[in-house]
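Heads up, the thing below is written out as structure tokens.
Only a single protein chain was left out; the remaining protein chains are all shown in position.
Letters A and B mark the chains in the order given here, with residues in each chain numbered from 1 onward.
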Amino acid sequence: MSPALPRVLHEDRLLPSQPAERPIAREIYSAVRDLPIVSMHGHVDAAMLAADKPFEDPASLLVVPDHYLVRMLVSQGVPHDSLGVPRRDGGPVETDPREIWRAFASHWKLFRGTPTRMWMEHVLEAVLGVSSALSADTADEIYDAIAGRLAEPAFRPLALLDRLKIEILATTDGADDPLASHADLAGRGYGERVVPTLRPDAVTNVDAPGWRESVAGMGARAGIDVVDYRSYIAAIESRRAAFLAAGARATDHGQLYADTEVLDEADADRIFRAALRGEVDAVSARAFAGHMLTEMARMASEDGMVMQLHPGVLRNYDPAVATHRGNDVGYDIPVRIDYVRALRPLLSRYGHHPNLKLVLFTVDEDVFGRELAPLAGVFPAVRLGAPWWFLDTPDAMRRFRETVTDTAGFYNTAGFVDDTRAYLSIPARHDVSRRIDAGHLARLVAEHRLPLDEAVETAVDLAYTIPRELYRPLRRG
Amino acid sequence: MSPALPRVLHEDRLLPSQPAERPIAREIYSAVRDLPIVSMHGHVDAAMLAADKPFEDPASLLVVPDHYLVRMLVSQGVPHDSLGVPRRDGGPVETDPREIWRAFASHWKLFRGTPTRMWMEHVLEAVLGVSSALSADTADEIYDAIAGRLAEPAFRPLALLDRLKIEILATTDGADDPLASHADLAGRGYGERVVPTLRPDAVTNVDAPGWRESVAGMGARAGIDVVDYRSYIAAIESRRAAFLAAGARATDHGQLYADTEVLDEADADRIFRAALRGEVDAVSARAFAGHMLTEMARMASEDGMVMQLHPGVLRNYDPAVATHRGNDVGYDIPVRIDYVRALRPLLSRYGHHPNLKLVLFTVDEDVFGRELAPLAGVFPAVRLGAPWWFLDTPDAMRRFRETVTDTAGFYNTAGFVDDTRAYLSIPARHDVSRRIDAGHLARLVAEHRLPLDEAVETAVDLAYTIPRELYRPLRRG
Partner (left out) sequence: MSPALPRVLHEDRLLPSQPAERPIAREIYSAVRDLPIVSMHGHVDAAMLAADKPFEDPASLLVVPDHYLVRMLVSQGVPHDSLGVPRRDGGPVETDPREIWRAFASHWKLFRGTPTRMWMEHVLEAVLGVSSALSADTADEIYDAIAGRLAEPAFRPLALLDRLKIEILATTDGADDPLASHADLAGRGYGERVVPTLRPDAVTNVDAPGWRESVAGMGARAGIDVVDYRSYIAAIESRRAAFLAAGARATDHGQLYADTEVLDEADADRIFRAALRGEVDAVSARAFAGHMLTEMARMASEDGMVMQLHPGVLRNYDPAVATHRGNDVGYDIPVRIDYVRALRPLLSRYGHHPNLKLVLFTVDEDVFGRELAPLAGVFPAVRLGAPWWFLDTPDAMRRFRETVTDTAGFYNTAGFVDDTRAYLSIPARHDVSRRIDAGHLARLVAEHRLPLDEAVETAVDLAYTIPRELYRPLRRG
């Protein structure tokens, strides 16, 4: 970008502004700014990467699939239809991407002070080279500029891996996924760079819609006839092995609760069979889901796959919206859950196992200090995930460090782990984290709590070294 | 005030002190400092305004009725009797206002760092023109100065509306209130400036003491014989219409829980009749109260009155104090309640209704980020109320903005909504909010997260435009 162009992004953005801290923060940030990106918890579609086609238009890339953005517009009265969010009944919604983009641009003011604004500005200027400030007036001009970029070969999905400085990117894949896109990518030399992640929720939540189909699909994929608990476990173990062979580093668990109740095999089998018959009750289903977390920890302690736990979100809060629009359109709301008592069965069994790496995420700040940091600060298996989802924000990141470091230090956190389906925004998210951690460390330096050289080393560890090491596959004898 | 006088209030008070932020904060604050006050959730007595008599003395105006102040003095051993808080049995308490004032002034040190101190300093200096610092030594001098002011015509209640720069002031009134004072005020040209607010708790909490009398009073006022659920609903709807005709913009709901359970009409009628017979149990009473919140949302979606919900306070914590002194003497304590699951029935029905405006308040900071911001950030009907009661403080306001803006932005908040029975302190409360928001926005500017012009516009919106628009009556076709 030419320095003569108007700029939206300031080079010191998000660094502390006070004069005793800013120069220190700049120095720390300069050590991490250009580090490659380790993106171990993304939701980018592997098939999209494998297809490697140009993105269609600015709206379908940047607006329609972004639930942060859609929910904010909806909250101020913009209908889902105007934003082109598809209806499950196939009914008509806005299809002109320019109109959708205009609806977004004309409400840009709503995003003041939000991470969406920062991510979007980063995507526009740093990734797409579009520096004009968004508004109703500039909507068309910016739309055209983006569309022009998307037509260039350098902005195709696989080429972007370099432009975005992504060293490794994990996708999210169901237990019945054939991993064909990953095989395809591996055949083209991307096997170490784009890796799958096993998300087993659809086969462990026995009362979820479509559970039997998911289990059947998993069995078919594993070549195992799943008829009881034992064959079910065998199928999961088979899929873990297949994921591992395809380069997977981790599993990802998004249940409502963090329960890890342990059932004996007879009880587990009884519930499993009832579920197959469609006769399972909610209490048994919750117990089974909790039991499976402990089982997955047992498997992880054998195969070394990192176990990522993301509980505490009540999905599809509005039933009518769920019926008409489906999942992931902004109606998932955090709820208060317990971690301490819930995780006790799992941690009592595997919390000291040298192979287990359990990364705990939350959307409830209250548990950072009271529950998660004390657990991570004593159990070798536990690491604190980065502030997640609604907490993936500059101020929540700062509060996270100010709250958990006392008890867990820096080295019982997982470093920065992003979580997005918005491919182009991955660098923006890492950059925010690097700036905020630089600012936090600068405060420690300015208050004479940490020497500068240790602060710089810590920043590099958080941005790169820790996640790189944490998600490294188990070395086999 | 002459600049030669000693000053307590510093012109930069509550603005950030660090050099990169203060000049920006000053500039933002200068744009909102003199805006008129929109006071939509006050508890000033309409009859007092209509009577328009001089205030009696400094103690009965500024000390005795202020529960913030009384509770702090009590907490350090000053008896209610010494503060002139009346006994329900009519027993003797201190009646000399000068003695009460001295008791307060001699404990001024207790209020260091509290909002009470800031509000009182603002009332004394900015409203009453008394600039001496409070202490046992200056108690009498200040008492006399205040008493002198109160004798001036410019310090009578209605004249103060101008001095306090109040554009509109909402009072709080029961469902059985005749609204006579409002009619009186309207007749003198204050109909648009002093408006009632319907507080229906006394008729919706069917197990509260005096419920039957309140319902009978409401029925009498509405000209409806309330004998069953249907006539009860008709009476409430009639009163809403009367309040609306009298200029009301909102209803105000102060139940313990945020439950919005929906009963079918037969169940509601059964509970209502049991309550009329005095035979209702606690579980049914809670269900009925929750049901009535949803019913009131239904009515609000028809008549457009803003619905303000203030739950989570356990009233009259100490039974002996309640027996001897009655309500509102400082013994109301926050408790943890759930909002997400509790509000689901209401929001599933009316959360997208274009006429509903549901403003959620809390005294529990924990729910700002986890529960309220995610709801306000997707449901068009939901707005976040300003930090309330124990949270109506500079630091809690700052934490509120730092926590909710990420998810709800600025425009899903209600702007500043004060909540006080202390008439003279209304400008102080708005001024604190304007200063804190200016400081928060200045931080965003100094960290290059928001340009200055957008920050200034946002500050004006929060202080004035948003509440003015939010509480504007529904335009009728």
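The rule is short, and it goes like this: a contact is a pair of C-beta atoms (placed from the backbone, for glycine too) under 8 Å apart; a residue touches a chain by one contact, two chains touch by 3 or more.
Since this is a predicted model, take the numbers as computed values, not measurements.
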- Item | Selected residue (touches chain absent from view) among B:47, B:151, B:180 or B:314 | B:314
- Note on the structure: Among the options B:136, B:180, B:227 or B:335, the absent chain makes contact with B:335
- Item | Omitted-chain contact residue, chosen from A:129, A:374 or A:473 | A:374
- Hey, which chain A residues sit against the chain that's not shown? 18-21, 338, 340-341, 344, 347-348, 351-352, 354, 366, 369-371, 373-380, 382, 401-403, 405-412, 443-444, 446-450, 454, 458
- Message: On chain B, where is the contact patch with the chain that was removed from view?
- Response: 10, 12-19, 22, 71-72, 74-77, 109-115, 117-118, 314, 317-320, 330-331, 333-336, 363-366, 390-391, 393-396
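Here is the rule we use: only the chains that are shown with their structure count from here on.
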- Query: Approximately how many whole Å separate the CA-defined centres of chain A and chain B?
  - Reply: 40
